[in-house]
Each structure stands twice: as structure tokens, then as C-alpha cells.
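For this view, one protein chain was removed and the others were kept in their places.
Chain naming follows the written order as A, B and C, and within any one chain the residues start at number 1.
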């Protein structure tokens, strides 16, 4: 391991903060990294709660004001795990202060905010200050393998992209109005929270961007009990009710620049589906299928195989030849959800050590935001087609 | 078994004709039916080929003119298995001649034709002459069970309908321009051929109709070799090329009258998927999932089960308590594709014997045709939303 | 189709009789056969019940004495579907009378009976009178494909054979004492009824015989209500109780002549498993896996594939290149349980037309009986190893 050490400051310590912390703690023990991360401080509004989190999660210090965190000389990287409405202000300030930034997805709650962030990132980049948006699913080995196989042309010309992100955690109408159900905090509902992941993951895999979309959104449960506390994925219900101001589900169809058709669905109302990210790609030469509920598997169909023995091959993505796997256990010994973050941190530290820009970039985050905005606009305009800004295919 | 016998005349003897023949031969051996079907004659243009088919498929006689078939006194039921462009004329003539009609799906190639057929069916019905459209997948036991469970309210209020019909048989650009790829014969491509099935099957299961749709269609391979013969699913390629005038794939999103969102996809370009009819329904109280490639299974999620032991239950739909199964083998002894037709014929003969109208009716076929037309129109209008004619929920 | 017609007489018309009847009715409609079967008569003890069965199942006439059936000049083939204790006497008489014989498995209830039957079959064979034992699962396309792949050396040297036949139909201690639970009628329990199938199927697939076994059997429910009627898989319970004289479950391990290890289990007490025939074969170059509950699938692992994209390929055994499939539907349109019998009859009629001996032969049936007997003996002798008679590898 290298000698260079980098102080990290993290903002937010709920679900994402816990996942990131495990990654910060673990990456260096499994990957040979040019930079050693020091878990310097986390930041939250309540000092006692933040201190308790720091102890639990393994951070050395705490701050209660994110501006103070950014200002610290012993911190060179800011990891933003707070709700979406805070991303733009924090990220822009951090970059301006010369701090590298890892920002959780979605990059921002609006395209306008995301554009400002991209501007800040571009400017900072000229000074060697780098930024990354946290689409962790890119680092699930099976998804990284999918991208590699598509990039090598194994599937030929891509014709179909089919993606669903299905959850069911708010199916109960008595589930309270947590911040993720409030437009002013979360921007959108299923669309931005989970739809963003499948937009990014599919574009990443096929190496192409959506060129246009037609969408539909719905809020099935229009009022919910006010929560006793506004953070987290769950919370007790307090008195009174409030309006749900985000979508419960979003569906859209679209076309990629390269001609593929896309079908997307994000919902929090698919009973029995807990975190089912299902992606299927069909090309002229083959197909791929993935389901996060069996995240260590990738199913590959090679259209050039004989009819006699052809079919989908279930690849158990645990071989040393698979992305990230050389760092882990023998074949057949599965990885879990948190490993996607460990890989994200390992890749980020590698890029920082090598003075290269990490991906996905803020530009990538903006592009996803543009897709989400187009879906919302289409849904508001009788599903009329919304053309997306042209952008070259992503680099392999 | 009853004493009443009914002469059947079938038009067309390719794929559908062979499937129907096995059903006509088998239904009475497994189900106790009030009417006995006699396989009187089949009709095709080429006498020798038709005679060979009659021998092979078990029909007593042959005709080379469908009008002659309809005119025969010893035939009381006409089974139409010819391409879609012939349905309207034959069905209308047969009904006018007082013959019951079973017409393969899609009912017609256009809404206008389908409306004429519905008119004819209504008129005939007043004289006890009955008609049915052949959406055979309704009679797959797992799908019939799905409808029963939804009809009993087991899933609560339906929120999501997700359906894909995936095939790959024309993925090779050298596959010839068979009649199913010609608009004037087939009406549409994947949309009408297989999309029609998932529109009907999902509406049947949820007992509700689509209220509006937004669609997208594509023809990936725009020119193909001319075939040496124009019938069948496969054919040798002759000289020259011709334009593919139907869609290779159709995607659409929609809303049901009851508020459910729908996501549909029909394609013949999903490499490795041979006949994958995948249907998933999410309701406020539970979910269902089905894949025809495992057609003897239905997966049921009961949202009221405990978190500790809840999940999707794989029901092997081979118990005597399941639809149609009492007629067949002990539990665990699977049924196949052709059984859906045997059930269709058994139900049809039961209805005819009981003087009740079989379902799906020509009105049901017209309604599906209206959905397909709306998808086509939306696709031609920048995916703009197309509202469908209002119609009450289907009877349970 | 050829001109030669052969009269068939079937004995027994319960579960197996119904399955065979559908096969006799269907084979000629799908396969091009040199001999046409005529369903001349069935035989049962009760004339009214037998007549009703004949009408339902499509047989022309009835007999109430199997000797009379055998004596008929218009019958050239006897299909034995009665309980195991009747097989030897009927088959030997039929062969002596110059009638071809298809005998349901297990060939007999004892090795001694089976040996007599083999003697009769050998003698008859010299006169062109042929015989076959009805191990229908050999004709499940996925199993026939498995044999073909192993025969071609795709799996290399076979190391492991793993087979389970799991059912649960008598798990309820109130299920009555039907004939299949009586040693004098059925010979043995799970061992002979379903264990016989996996012995035959695995030996067929690997093309090798078991060389020795060590076994264990158990009767979990030792007394059951007497049935009101003794035939069939289910029956009402009458008054009184009787001793269960067959095994409820049988387990054994063994070695094949070629060095493979075998692990076998047959039980009627595996709750939730209805007809789960699970076979897995591991060789030096690859592996195969099959489960009858998904009978249209075969899973193949090619050990020479790269680690990056290797894994088990799910072959949907519905392609024209697969055994028996050219006769049926397009790819992806599944077959069911009964098709194994249709294939059996098609193969039998083809062999009879071609004057070749059908397989599996009575010798094959005897060899399976020897394995079952060795398991029983081992179970009675503290699981001590029982060496089986040497016999050359089966012909490919």
C-alpha cells in the first residue's frame, strides 16, 4: 500500500452513510490502493447523535456544520450522503474549497442544480480537484461484467434494454411521510431514488445514452401520516396527515442513440419485490439478464451457440477473472450489497492516487438528471415524446 | 358423454391448425362434454397438401374453397386458423350461414374489420349461433388460476401490470419475408401476433381493460429475402428482397380503468427467449408472477404473510384443485402448450352444449384490436397518449 | 404413413392406462410411423367399468379376461398396465402366443419373475416377437438429450451420478392402504415404483450400470386405514387398519462399473415435491442437471468454457434439433408428461415396423430389478455392500 493518506469528511450518517463507512473501512484491506483513506470526521446537525454515529461507524471526529467540515485542513475529500436538496450547495462549496467530492445519487434534485454542479466540477477539475457521483450499482461485479461483455461486442448491436427497479416498502398506506416522499427534499419519488439507478446502470452497460423518452408517473397513496422524525427509510407516525408530493411509481419507454428500444419501470409498490433491479439486454448476437435479488449471477445468451446446447448460461460472478473478484474469496463464496460501495471507494482512491478522473462524473449525473426530467415532462404532457440533449456515446 | 354430435370444419392447417387438431382429437377423452365434436373436414387451397394434412391431423374430408366448407350441412362449427386478413370475410359468412365460429386471434387485422365481425356475431347470437376468439393462453391453468385469485380479491387493488412476450425467431436478418412479416396479410408484426396475447391475458387476469396507452414500435430489419413459400413460421429464402412492412417490436405503457399502470413489450428480437410470456401483477395485498417458459408454475406473494416467512410461493399448478387439472394426471406431472387448446375446445363445446356464450367473445377480440390500434396510433404520433373507448370491467 | 396396421390390446385402464391411451391415440398424428396402431380392445375385470373406460379412452372393444384378449386374432400387441404382480404371467403368456409386449415398469415384483420374463422374451425374439419395458422417462426429450450428450463424450469420464425421485402423496397418515402400499401387489414401495425410474434413467444417460450398492429403507407410517377400493393412486378410507408392507423411502449409494459414484433417493414423504425427478451428472469435462418439475429444461456445464463466461446453461429443450421435437411445436412451446408416452409408442411402432428390437428390453428391466433387489438386501444386512452381476456397458 502506498504512503499517501487522505482525510475524508462525510456528511450524513443514515443508510448511505453506514454503507459508505463500511466501504471506507474495508477498501484498503482488500485492494492495493495508492492512497490510504483516513476517516477523519462526519457531520450531522445533532452533536450527540453524530458523535454516537462516529463511534459506531469508525470516524475519528464530528462536525455539526458542513461548512466547518469543508474548511478543515485535514480533510481532502468530502463524501456527501445527505438528502438530495443539499447536494448542490455542499458540492459546489467543497469543490470551490479544493476538496475532492463523492456525491451520492441522484446528483441533484433538478437539472438546473445539476448543471451548476457540473460547472463547478469542470472548474475544479482544471485544478486537479476531482468529483464522482455515487451510482454504486456500476460496481456490482455482475453489472461490471455485463458492461465488459457488451463493450467487447459479445451482444452485437443492442436492440432492447429492459429494466425494472421494484420495491415495496411504502405499500402500506400507514407508512409515514418520510423525507423521501417529500418533493422539496427528495426531488422526486421512485423516479429519482431508484429509477436513476436503472437509467445509469443500463446506459453504463450498453455504453450509450437515451435519446428520447415517453413517460407515465403515479402517486397511488396521496396522503400519509406525518412522521415523528423525518430521516431514514422508516419512522414512527406522528399526528396528522400530509400530502405525498412525489411519485410512487414511474414507467417510461425510450430510444437509445444507437437504436435500441428501452423499457423502464421504477416503483415502490411491487409487493414482494424488495430490491429487485432487473436488467435485460438483447442484441443481435446475444443477450444478458440480471436481477439484484441474485446479485452474484449474470445470465448470458450467446446467439452463436448451437440450438442443441444453447440457452442462457448462469454465470456465478465469483471467479478471479471477474471484475473486483480477485480481491475477495474463492469461487462460489458470494459478495453482498455493501461490496458495491467498497469497490466504488477502491476505484475512487485508485483514480485519486493516479491523478485520473473517476467515473461516473458529475456530467454523467447531470445526464441522468436530464433523463429523469424528461420523464417527468412527458408524464405531464400526455406522455408526449421528449427528446434528450445529444451526447456522444460514453467511452468504453 | 352426451349424444349430441357437431361437425367441425377447419380452415388452415399450419401451426395453429395442427394445435387445434390435437385439441379437437383430445378434448373429449379428458373432459366430460355435452357435445361430441366430429372432425368433418379441413379446407386449404391445394387439394393434395390439404388431403395430406387431413390424413395426418385426423380429419375426415377436405375442401379447397372455404365457402364450400361453410355450405356443408354436416358442419355446424367453423374453426378459422388462416392468416388474419381472411378472418373477417370468413367469419361473417359463416355466422350468416348459421355456423358457430371459433376464430384464431387476432380477431382481425383492423378495428374496422373487427367491428363488422362483432356486428355479425351479435346478430348471429340472437339466433343461438355462437362465436369465440382463440386467445388460448387464457386456458393455461396457471393463467386461469391467476384470474381466479385476482377475482377473489387476493391481490387487493391492482397497481401494476407488467407483461412481456419475448421471442427471437426472426433475429437472423436472412430469415425470409414470410406472411407474418407482411402488413397486408398479418396486419401488424409482433404487436398483433404476440402483443395481442399479453393484452388479452393481462386484461383477463385483472378483470379490467386498458383506458389509454402510449406506444413505440420499431422494425430493426427493414428488408428480408423473399420466401420460397409464404406460409408457416419458417421457410426457405428465394431470390430477391422485399420490405418488411410490420413491426419487429412494440412497447407501450398504459393505464387500466381501475387505476393500475401497465407496461407491455412484444418482440421477436429477444435473443434466447423462445416463447417467454412473462406477466407480473402487483396489488395492494399481493402479487403474482408467471413465465410461459415455466408454464406449469404460478408465483404468488401474499402481502399479509409475516416478514419472517413471507415471499413468493411457487405454485406447481398441477393439483386437482387447479383449473382444468382434474382431467389430467397426478400432481407434478406437467402439462404442455397444446393443452391450452384442448381446454379451449372443451370450454367451447361445454358452452355450446349448455347454450351459453363462450368467452373470449368477438367483442373481447375487438377490444384487444382497439388497444393494438391505439398503440400503433400513439407510436405514429410521438408516443402521445391515446384514450381507449370506455367499457365496463369484464365480468368475473 | 405406412399401410401396415397392428391391433393393440391393453390390460388395465387406471393412471398408466390413461397415459398409454393418449399415446396410442396421438403418436401417429405427430410422427411418421411405419405401422399404424389400432386401439382394438382393453381388458379389465368389471365389464361396465371397462366399457366406460374404453369409451372414454378411445378403445374399440373390451375384454374381461386377459387370456381372451391375448387370444384375439385381431390383436398383435399387448400393452400391460396392470399392477406389478400380474406382469410376469401375462407377459409370458402373451409372448408365447406370439404377441409383442409392452410391459409397464417395474418389469416384475421379483428378480425371479423378471428372469422368467427375460427367458420368454429371448425365446420370442427368435420368432420376431418383440418386447419392451415402459421406462417412459427415457423419452422425456431433456433426458434423451442428456444421454446423447454423455454418449458423445461431452462430459468426459463420469464421476458422479446424483438422483432423487421425490413425491409426497402419502405423507398424510390417513391416506389409505392402496395396492401400491401392499408388498404382495406392488413388490416394493417407493423403491420399485419410483426408485426404478431413476435407476433406469441414470443408467440410460451415462450408458453404464451400477456395480454395487449400499442401501437403507424405511416405512415411516406403519399402519394405514384400509381402502374402500384397491385401485388407483387415491381412494377413500374404509373401516379398519392394515399394515403397510412396503417401504416409504429408500436411499442408496453405489458405484458404476466405470468408476462413477452414485447417490440415490426415492421417497413419497418429501413434502412439497410432487414429482421431482432430479438427476445430476458430473464428469471430468462437464456436468448435467435435470428436474422433472421443469421437464423441458436441461442444464449443461461445459468445463472447457472460460471462467469469465462459464456456468450452467439452461437449455430449453424445445428446438427442432432436440430429440423428438421436430414432431411438435415451435421453440419455446413446452411439452408435458404425457409426451414421454407418445414418444415411447412412436419408437416402439417404428421398431416393430423396422423389425428391430425396441429398448429398454426385458433384460434392461431385469437389470433394474437386480439393482432394486440388491438395495433391499443391503438394507436388510446393515447396509453392507451388495455386488451386482457384471454386465457390459449398454450400447450407445
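One rule holds in what follows: a residue touches a chain if its C-beta (ideal position, glycine included) is under 8 Å from a C-beta of that chain, and two chains touch if they have at least 3 such contacts.
Not measured: the values here are computed from a predicted model.
Contact with the omitted chain, checked across B:111, B:145 or B:388, is made by B:145.
Among the residues C:8, C:80 or C:251, only C:251 touches the chain that is left out of the figure. Of the listed residues C:22, C:131, C:164 or C:296, the one in contact with the hidden chain in the full complex is C:164.
Among A:55, A:228 or A:354, only A:55 touches the chain left out of the display.
Note that of A:67, A:123 or A:333, the residue touching the chain absent from this view is A:333. Touching the chain that is not shown, out of C:214, C:275 or C:340: C:214 (per the contact rule at the top). Where chain B meets the missing chain, the touching residues are 145, 149, 300, 302, 305-316, 319-322, 331. Take chain C: the residues that touch the chain left off the picture are 155, 159-160, 162, 164, 166, 168, 171, 214-216, 218, 220, 249, 251-255, 259, 261, 263, 265, 267, 269-273, 280, 282-287, 301, 303, 310-312, 378, 382-385.
Where chain A meets the omitted chain, the residues involved are 1, 15, 19, 21-22, 25-26, 29, 55-58, 167, 169, 233, 273-276, 292-296, 316, 318, 329-339.
Rule of thumb we're sticking to: only the chains that are shown with their structure count from here on.
Separating the centre of chain A from that of chain B, both taken as means of CA atoms, is a distance of 41 Å. Multi-chain contact residues of chain C, defined as those touching 2 or more other chains: 316, 331.
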